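Yeah, one chain of the complex is gone here, protein chain that is, but the others are all in their spots.
So that you can tell them apart, the chains are marked A and B in the order they are listed, and the count of residues begins at 1 in each.
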Amino acid sequence: MRGFLVLRVVAKLLMPFMLVFALYVQFHGDYSPGGGFQAGVIIAATMIFYALIFGLPVARQLVPEALVETMVALGVLIYAGVGVAGLLLGGNYLDYFVLAHSPVHGQERGIFWVEVGVAVTVSGVMLKIFYMFAGRQRSAEDE
Amino acid sequence: MNVAGHFSYWVTILLMVAGLYIVIARGNLLKKLIGLSIFQTSVYLLYIAPGKLIGGTAPIVSPAFKVYSNPLPHVLILTAIVVGVATLALGLALVVRIREAYGSIEEDEILAADRDGGDQE
Partner (left out) sequence: MIVIVLLSLMAVLTFGIALQRNLYAVVVLSGAYSFLMATALVALDAVDVAMTEASVGAGISTVLLLGALYLCGGEEAKPLTRPWLPLAIALVIAGALVYGTLGLPAFSDPTAPIHTHVVPRYLHDALRETGVPNVVTAVLASYRGYDTLGETTVVFTAGAGVIALLRRLRRRKDGEHKA
């Protein structure tokens, strides 16, 4: 794919827009269709697109394996952490009412952090699975 | 019994049964996984079609609209879609490992290899 000039130039132009769109879907998910899952998948799709055009080793340099594996676990930790924060601030587990000075603000803050956790895990897992499938060599006894 | 009223259910059943047929009638492991994913998508349709109200709109509250389609199936199916792709990824990883261990992804060849070569393992 590296020899095709049009593909490389268009990919480099499109990628920032794809990432901004993913962030838009994430943060505007309260007012329009969207949310954590869709944003996480779009981020992973952007990185997969990059890996398809420029090659897997270059993509691995841009987003290293250690970072992706950390993201996989970090999202679940953020989500569970919001629950524990609810516990520490005096309410039940995953209680959003106590997270801020008023219940409605607490709900908004809780929903925000929960969706961030979901997006981080989903994008990490999808990208990691792609790395594992694409990075595996065909076994020697194949044609 | 009203054809227009039940058409969505019948198409759902058709897709479900087609997915089930692919799973039980075809021996190729990859095709079975695709059949399983068709089965899962038909279940999404089964949940979401009854929630739709003609004349309603998407469940995003706004002062301009009075009637909304039912948001509860949407939530359940969002979870189901993500779990479905997780299952597909794990299934595909297993198929890749089976291919490397047996050299084939056809069900009869794998069973034959197990039956014949099982004693010498």
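As a working rule, a residue touches a chain if its C-beta (ideal position, glycine included) is under 8 Å from a C-beta of that chain, and two chains touch if they have at least 3 such contacts.
As the structure is a computational prediction, the values presented were derived from the model and not from experiment.
K.L.:
Mind pulling the chain A residues that touch the left-out chain?
P.N.:
So the residues of chain A touching the unseen chain are 25, 29-38, 41-42, 44-45, 48, 69, 72-73, 75-76, 79-80, 83, 94, 96, 103-105, 107-108, 110-111, 114-115, 117-118, 121-122, 124-126, 128-130, 132-134, 136, 138, 142.
K.L.:
Touching residues of chain B against the unshown chain: what are they?
P.N.:
1-2, 4-11, 13-22, 24-28, 30-31, 33-35, 37-38, 41, 44-45, 48-54, 56-62, 68-75, 77-79, 81-90, 92-97, 99-100, 105-106, 108-109
In this text, only the chains that are shown with their structure count from here on.
K.L.:
Between chain A and chain B, tell me the centre distance in angstrom, where each centre is the average of that chain's C-alpha atoms.
P.N.:
24
K.L.:
Can you list the chain B residues touching chain A in their complex?
P.N.:
Residue list for chain B touching chain A: 58, 60, 78, 82, 86, 89, 92-93, 96, 99-100, 103.
K.L.:
Applying the document's contact rule, which stretches of chain A touch chain B when the two form their complex?
P.N.:
Within the complex, chain A touches chain B at residues 31-33, 37, 122, 125, 129, 132-133, 136, 139, 141.
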